[in-house]
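All protein chains but one are shown at their positions in the complex.
Here is subunit A:
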Amino acid sequence: MPRRLVLLAACALALAGCAATPRATVGEDTRLTIFAAASLQGAFEEIADLFEEEHPGVAVDAIRYDGSSTLATQLIEGAAADVFASADEPNMQKVVDAGLAAPATVFATNTLTVVVPAGNPAGVTGLPDFARADPVIVQCAHEVPCGAAADRLLAGAGITAAVDSYEQNVTAVLTKVAAGEADAGLVYVTDAAGRGDIDTVATAGVDAVVNRYPIAALSGASEPDDAAAFVAFVRGPAGQRVLAARGFGAP
């Protein structure tokens, strides 16, 4: 049975290969897996690059961006990651309560703003227009931090918004406004900054609702030291400089 012999030989070779390949040795990259709220995308890409420059031998894998509650659910259901940065404290708390993260620290704050497609086709001038039936209004779902913040902002202003769609994360809100499919949406000021396809409408009272962003190294981290180093880096001067440049508030 020559075919079986060949198969056996192949298996033996494969096993030998595995044994001979060491896991991350000195000089070889250790890899960090980071879960971050969708609104952190621009800032964290930049911070990750700076972090890699300062820590040769550590590579940050493609960062997973999504709604904080989606990420929290994934972590609680067993997703493997080293660092979690949430857009609000309740979702971080869920992960801490599940015993998956050390107590988190707040590293940035954010506020909301009204955005409209470039040129403001529906003539939206502020939150009161959200109660009108005709413009298409989108905001984040209540379960997502930007949605919870939007609810608080609208409630504080005493406005019952005629919302046409509750999107799953802030990026989806931005996309629908930027594409002109929605006339107005509520997103973070940091999302609206520096985009040509949307305009920001000065919104009164937004400072009353502040989202605090916590970050934590996860207890299941495969590289605990590097995870802690990344958290420190985000909170340190370099990380804070990047965040401030993108419109985030200091913790």
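Criterion: a residue touches a chain if its C-beta (ideal position, glycine included) is under 8 Å from a C-beta of that chain, and two chains touch if they have at least 3 such contacts; residues count from 1.
FYI, contacts and distances are computed from a predicted model.
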Omitted chain (choose from "Molybdenum transport system permease", "Glutamyl-tRNA(Gln) amidotransferase subunit A", "Radical SAM-linked protein" or "Electron transfer flavoprotein subunit beta") - UniProt protein name: "Molybdenum transport system permease"
Residue among A:G126, A:G180 or A:G220 touching the omitted chain: A:G180
Absent-chain contact - pick from A:T105, A:S165 or A:T200: A:S165
Per the touch definition above, residue among A:V138, A:L153, A:L174 or A:A216 touching the missing chain: A:V138
Residues from subunit A at the interface with the omitted partner, ascending: 67, 69-70, 72-73, 76, 91, 94, 136, 138, 141-144, 163-168, 176, 179-182
